[in-house]
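One structure, pasted below without further comment.
The complex is shown incomplete by one protein chain, all other protein chains being positioned as in the whole.
Coming up: subunit A.
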């Protein structure tokens, strides 16, 4: 787990983080710092954050501390990553059937950056749904 990624401690901060970012993708990881899945994800996010600082920013949200979004975003999984661009939720076709979020831990840094870059490019061109370069349907079955 990394303390170098910024945590958001209440709903208002989350809203502001999403709202205030002008031309970067806002990545929000919902989960718990102590959760093993989140630890893996956070590690990846930490490694990515510097590389994609020009087009994306990462925030961590504890879903127990900030339960405001649990219902709206259906945050039932141990670890959920969601993408926002200019206050708009960007969907990604990951092949999993759930286009709203990445709800597993990703370990491959480059893979993650590729997804975020696709999100960024798509969002900038006004797309609400982008297709992730990789199909995750075979790997992560429900």
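Definition applied: contacts are C-beta pairs under 8 Å (C-beta built on N, C-alpha and C of every residue); 3 or more make two chains touch, one makes a residue touch a chain; residues count from 1.
Please note the rule applied: contacts and distances are computed from a predicted model.
Only one of "2-oxoisovalerate dehydrogenase subunit beta, mitochondrial", "Glycosyltransferase family 34 protein", "CD2BP2" or "Needs CLA4 to survive protein 3" fits the UniProt record of the hidden chain, and that name is "CD2BP2".
Touch with the chain that is not drawn comes from one residue among A:80, A:103 or A:118, which is A:118.
When the whole complex is considered, the residue among A:23, A:65 or A:107 that touches the unshown chain is A:23.
Contact with the chain that does not appear here is found for just one residue of A:11, A:67 or A:133, A:133.
Shown as candidates are A:52, A:66, A:81 or A:102; the residue that touches the absent chain is A:52. The chain not displayed touches subunit A at residues 22-24, 52, 54-55, 108, 110-111, 114, 117-118, 120-122, 124-125, 127, 130-135.
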